[in-house]
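Below is one structure, written out as structure tokens; the observations come after it.
A protein chain is absent from this complex, but the other protein chains hold their places.
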Amino acid sequence: MTNLRLCAIAALLALAALGAFPRVAHPLERAAAGERCGTCHPKQRTLHEEGIHARDGVGCVGCHGGVGDATEAAAAHSGSFKGKLTREAVPAMCASCHADVKAMRPYGLSTDQYALYQQSGHGTKLREGDRRVAVCSDCHGAHDIRSPKDPEARTFVANIAATCGRCHGDAALIRERRLPNVHAEYGKSAHAKALMAHGGENAPSCVTCHGVHSAAPPETGTIHTVCGRCHGEQRDAFANGPHAAGMKAKNQAECSACHGSHEVKAFEPKDVPLECARCHAPMTKGAIVGRRIGREYAAAAAHVERAAQAVAKASAIPMRTEDHVERLADARTHLAEARVAVHTVRLEAIEEPLRRAGKVADEIERDLHDRRFVANTWKLLLIVFWFYVLGTAYLVRRARQATDQG
Amino acid sequence: MSTRVSVRDRLIDWAEERLPLSELFSFLSHFGFVTVPLDTRQPLRALLAHLDQSAMPDHVRGPQILGALMAMLFGFEALTGVLLAFHYRPTSEAAHESTLAIVRDIPVGGLIHALHAWGATLLVLVVVLRLARLFWDGLWRAPRELLWMSAVALVWLSMQFSFTGGLLPWDVNGYWSTVRGLEVVYALPLVGPVLSFLLGGRVIGEDVLTRFFVLHVVVLPMFWTAALYVTFATLRRTGLGQTTLQVPNRRTTTFREHRHDLALVALFLFAVLVTLAVLVPFPFGAAADPYSTPASARPPWYMGAVFVVQEHVPLGSWFVGGILLVLAFGVLTLPWWAPRAEAKLGEARLRLAGLATIAVWLVLSLLAVLLDRP
Partner (left out) sequence: MQERGVVKGTLGRQPGVWMGFARAFLILWIVGVGMALASYLKPPVSHEATGDRVVRVARMAELKIGEAVLVKHGVTPFYVLRVDARRVIAPSAVCTHLRCILDYDAAKKQIVCPCDGGRYALDGKVVSGPKRAALKLYSVTIRDGEVRVRI
């Protein structure tokens, strides 16, 4: 309580202090139109004009201070001129507008980024004096700040991995800090493949799990919640199985213990036993269950595959197979259910859907077999047919000869 | 037995009293189904008895069987074609679907489709063989020019039947081989634009399908019937003449025996076709997509030679089309230019030249099948 109160008083004092100085016009009130900075800084001007700040009338002076319409360098670089901002100064400077509720209201932007940033890994380190952490301009750009909806923006969903990777994939930097190359790992992941394949529609990038401005690694114990935001059924299955309590007791990272944290492996069920063997010693219960999961899933999947081939063969004959195609999709749905159930690591929960998949595959195969048998009886009938033809031919010849005699 | 015969007799008497059946029979005999001269003033029963006893050359021995086979196959194709038309719908949306329904869902439909398709293949083979036989035996010489020309027309018509019929299922192979075939046809000077006008345009869509359907089921059968009439009528007038192969064609038989022989030939033809249809299902592909060409689109086997030339000769499609056109009309007008060629070359060499033409055709077709595997 006292802390909060102290804070409030300090904030009020700070406001009063600000009020004591000559009032600096709000950046948004200063139109960029009359600025002449670009005459000497053409490169920055070009970059700036591509960004969203230029569109919304935020000019050079808004961030750098000084006198925009001055004709001389000395005059321009006077007054409130700040020059090139230091890295530490950047977040607070951006926040001067972006944490201002009133200023952001017209744009419908939230104003909590600065608060979030300060709690993030980046923000914490920056406060501790580490200057080589990401500040606003590292991700958003300094002069060419674009909307995240702009496909060229560094913050566009498909570009996020590359943006984070500029530091987290930088060989020298990660060696120095003894970090894993998470950028390269992510590049190999199922998530990255899905992201590239679907243009970021339904696949996660870095910020989906780590948070955007509050970027920090999820903590052990909350990982299954993070993953479960998308993989809800797998999370439920995991929570229902013995792994949930067991891993918690040993303080193991839940999902990433098997799937990895950034390389997010989508397992082939045949690889499941290998994965189990990483923790469970051979011939212990866990390893045995793992082997059985792999074996039984592979058997059921192979069975469904055989049925699929039988259907393909039958429809090439051609034979009516729409119903079988439907049922094949059912069987594959059951296999998918089994893949979810693997997260319970309880054999009986996995065997149930596998049994159903196998049953459907069995029905398909048997049905097709029956139909093909019917089709093949035509070939058998051919023998009867030829006997009949030869009999008829014999009779015709007889009739011909009979007319000879008669 | 005796009652049955009398029933038949009574039926003939009953009809004879009410209808001028003799005249009808006269019409039929003139059409060419009967190849012996008949006195059609007799009542039908006397006529039938006379016909059964009358002697005639044995037409179902040796190479002469080709003619009988040709006529039977045509009748067979007509029957199965009518049956297929009961379930077929000639629109680009429904063509493949309805053919698939015939082949797959309707009882015996697969058999009838395969019979029709194999029958067509056999028909092309038979008319070409027949043409070769007529050439070898010199049956193009006066006064049998019309016989020769109708035989050539029957070859043309058979190929056009096969070509138009190939498009009707609207499956991948049929569609794309039609596209390639039509490009050759349309590239012809003079003839191309006219045909394009008649066939419904250069782009194969709804219009072309409708016209191909009408050609296949109405126009071509009419032409075929006319050509068949000319064949039988010239035979009645000029007779077959002797073959140089010295098959015992001088053998005579009675018309009654001839009927039994025809029945036997028809029976075995049917049996062979059924066997083919059941054991070797005719290929039937997926629905045609005008926006994706499969690598496997190939013309029918008898157009393989054209295909090879078109693929490997660095000249426009008009070249192949032109060769085809010259060849077709050259063969048609053979009775007029061949005597002069024969005078220069001699009979044996002319025959060899004909054989060489066929050999080149066969080798090129074989090359098409062997070299151009997708």
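So that you can tell them apart, the chains are marked A and B in the order they are listed, and the count of residues begins at 1 in each.
Please note the rule applied: a contact is a pair of C-beta atoms (placed from the backbone, for glycine too) under 8 Å apart; a residue touches a chain by one contact, two chains touch by 3 or more.
All of these numbers come straight from a predicted model, not from anything done at the bench.
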Using the contact definition given at the top, list the shown chains touched by the missing chain.
A, B
Thinking of the whole complex, not just what is shown, which of B:44, B:95 or B:112 touches the missing chain?
B:112
Touching the hidden chain in the complete assembly: which of B:45, B:61, B:87 or B:236 does that?
B:87
At which residues does chain A meet the chain that is not included here?
322-323, 325-326, 329-330, 333, 388, 391-392, 395-396, 398-399, 402, 405-406
Given the full complex, what residues of chain B touch the hidden partner chain?
1, 83, 86-87, 101, 105-109, 111-112
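Here is the rule we go by: only the chains that are shown with their structure count from here on.
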Please compute the C-alpha centroid of chain A, do the same for chain B, then give the distance between them in whole Å.
65
Using the touch definition from the top, list the residues of chain B that touch chain A in their complex.
52, 100, 103-105, 111, 254, 256-257, 260-261, 263-264, 267-268, 270-271, 274-275, 278-279, 281, 284
Enumerate the contact residues on chain A facing chain B in the complex.
317-320, 378-379, 382, 385-386, 389, 392-393, 396-397, 399-400, 403-404
